[in-house]
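Okay, so here's the structure we're looking at.
The complex appears here without one of its protein chains, the remainder shown in place.
Let's turn to chain A:
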Amino acid sequence: MLLISCPNCGPRDETEFHYGGQAHVAYPENPNDLNDREWAEYLFYRDNTKGNFAERWVHSTGCRKWFNMLRDTVTYDIKAVYKMGEPRPDLTNEAISPEGASK
């Protein structure tokens, strides 16, 4: 069981959350210009990273808000929890606290 630090609610059990797939997949600027292959790749193609992976989670039985999480897919270490819309933290330059909320 993962203990996930929700940015609003603090640490809670993994069962309170739902997974939302890879984070930072931008909606195409001009969807009409995409051919079928590009559109399918936007919809369905996702990275299969070994190591740090940015993904979306929602605290479905708590505050019902989405947030981003940087998780190591090998060790399941949660490296960072950050808000929707914030860029992926660069772990090489700064030490990032995995604690989401202060409480």
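Basically, a contact is a pair of C-beta atoms (placed from the backbone, for glycine too) under 8 Å apart; a residue touches a chain by one contact, two chains touch by 3 or more; residues count from 1.
FYI, contacts and distances are computed from a predicted model.
UniProt records the chain missing from this view under the protein name "Sarcosine oxidase subunit gamma", selected from "Sulfurtransferase", "Phosphate ABC transporter ATP-binding protein", "NADH-quinone oxidoreductase subunit J" or "Sarcosine oxidase subunit gamma". Checked against the hidden chain, the listed residues A:L2, A:L34 or A:C63 yield one contact partner: A:C63. Considering the complete assembly, chain A touches the hidden chain via residues 8-10, 12-13, 15-16, 60-65, 101, 103.
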